[in-house]
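Take a look at the following structure, please.
The complex is shown incomplete by one protein chain, all other protein chains being positioned as in the whole.
Chains here go by letter, A and B, matching the order in which they are written, and residues are numbered from 1 within each.
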Amino acid sequence: MSVQTYPIRLSTNGQTEVRDITAAVQEVIDRSQLAAGTATVFCPSSTSGLTTIEYEPGCVADLRRMFAELLPSTREYAHNAAWDDGNGHSHLRAALLGPSLTVPFTGGRMTLGTWQQIIYVDFDIRPRQRELIVQVMGE
Amino acid sequence: MSVQTYPIRLSTNGQTEVRDITAAVQEVIDRSQLAAGTATVFCPSSTSGLTTIEYEPGCVADLRRMFAELLPSTREYAHNAAWDDGNGHSHLRAALLGPSLTVPFTGGRMTLGTWQQIIYVDFDIRPRQRELIVQVMGE
Partner (left out) sequence: MSVQTYPIRLSTNGQTEVRDITAAVQEVIDRSQLAAGTATVFCPSSTSGLTTIEYEPGCVADLRRMFAELLPSTREYAHNAAWDDGNGHSHLRAALLGPSLTVPFTGGRMTLGTWQQIIYVDFDIRPRQRELIVQVMGE
């Protein structure tokens, strides 16, 4: 059994940009040379989150609309009133989606479905340099 | 320390069907003969998800209504416009709920609450044969 931790670096535009990070996570598993275990992907950020989806333009557009409707950027937020940084909705969207995703792998490959990709969603309101954490644990 | 991976097979009706898979996950832990560690349950699918709930008919009905109201099947989705498969809402519900659940166990038993069950929710719009992944890691 071993634990290995690697970063994934991304330049994002924010504004609920959706990025497919499946290949980058698989690359970490490849580099670890582990056969079976879990990959934990983690966002060290309170304005972005992770999930899986069928990564095609329709689903991506629908997901962005979902967040725009459930948690609009245009209304008032107590966070904005206090800090005047305009990303109150980003914090809520991130808290709702969650910062962490754990994916099993066997035979060196993640157990994803055929039409299932791991996505990183950056809810912040300006371009960001992001560093995600991928930690693999297994044997 | 060891890692063991087993499938759980389910025939579902889709349409936001809610299934209690607690016993099936516990069975995997029993079979592993591990005493302490984590069970990671994973849906290799982009139209289904996992969480816990008090599995009784009232909560199950309320949960199904919640998804029907937050993400109705009856409106337009870009996914449907592109692929004409009618399950745009299924993808969003699955992405929001998430495909992964990690539950600790000690003394060979999951640390669930008395009224807490692990549920699999199939949001697809037709019956499906599903194979979930349970990966246990521990000692």
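Definition applied: contacts are C-beta pairs under 8 Å (C-beta built on N, C-alpha and C of every residue); 3 or more make two chains touch, one makes a residue touch a chain.
Just so you know, these numbers come straight off a predicted model, no measurement behind them.
Undergrad: To test your reading of the contact rule: which positions on chain A touch the chain that is missing from view?
TA: Residues 1-3, 5, 38, 40, 42-46, 70-71, 77-83, 88, 91-92, 94-96, 98-100, 102, 133, 135, 137 of chain A touch the chain that is not shown.
Undergrad: Since one chain isn't shown, list which residues of chain B touch it in the complete complex.
TA: Residue positions of chain B that touch the missing chain: 1, 36-38, 51-54, 56-59, 61-63, 65-66, 70, 96-98, 101-104, 106, 111-113, 115-117, 119, 137-139.
The working rule: only the chains that are shown with their structure count from here on.
Undergrad: So, what's the distance in Å between the C-alpha centres of chain B and chain A?
TA: Chain centres of chain A and chain B, defined by C-alpha means, are spaced 20 Å apart.
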